[in-house]
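One protein chain omitted, others in place.
Our next item is subunit A:
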Amino acid sequence: MSAREEILARVRAALANVDDSVAPEEVPVPAGRPAGDDLVDRFLERVADYRAVVKTCTARGLAKAVRDALPEGARVVVPARLGIDVPGAVVDDGLTAADLDACDAVVTAARIGIAETGTIVLDHGDDQGRRAISLVPDLHVCVVRRDQVVADVPDAVALLDPARPLTWISGPSATSDIELDRVEGVHGPRTLHVLLVR
């Protein structure tokens, strides 16, 4: 018997005493936090709680806000269709990991922001780029539009497409491995700069 057949047979034998005629009790999953008037403010406050840099700007002021977020002379990589003019930025066309390691910063859009948990979700569409570009550089400037912010985790799960790779980001890279104290800055970007377009 193959391992597959044997494991499935063991599972079935283990469940032989389960009475299939009795359906398991339906337990509703509680709803998340409602959106409310303070949705965007709550999002910004919770992102800031993770010690991310949080700024807001207007659609017209976006390009300048992005430039202001980048240190002078920084080597910047951007996804193919960011839609924001970043002077001097390298457009990712399949850069190697070593190339990305030589970049100081990356600018991406996002798919969703979650207010309750201060989370940004990337689904790595054309304005966000493949997963590696928002991971290897040390500074991640992430642009979130006001209408992308949802209230809570259930809203996000319902909107996201699991067929795409997803990266949920809540603050900069961090660890609690030393005496269970949170320290920002391990392998992912040590600085997360969130720009909310009002």
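Remarks
As a working rule, contacts are C-beta pairs under 8 Å (C-beta built on N, C-alpha and C of every residue); 3 or more make two chains touch, one makes a residue touch a chain; residues count from 1.
Please note the rule applied: contacts and distances are computed from a predicted model.
A single chain of the complex does not appear, and UniProt lists its protein name as "Lactate utilization protein", one of "Probable cobalt transporter subunit (CbtB)", "Nitrate reductase alpha chain", "Lactate utilization protein" or "Fe-S cluster assembly protein SufB".
Even with one chain removed from view, subunit A keeps its contact list with that chain: residues 2-4, 6-8, 10-15, 17-18, 24-32, 46, 49-50, 94, 97-98, 101, 114, 116-119, 124, 130-132, 135-136, 153-154, 157-158, 162-189.
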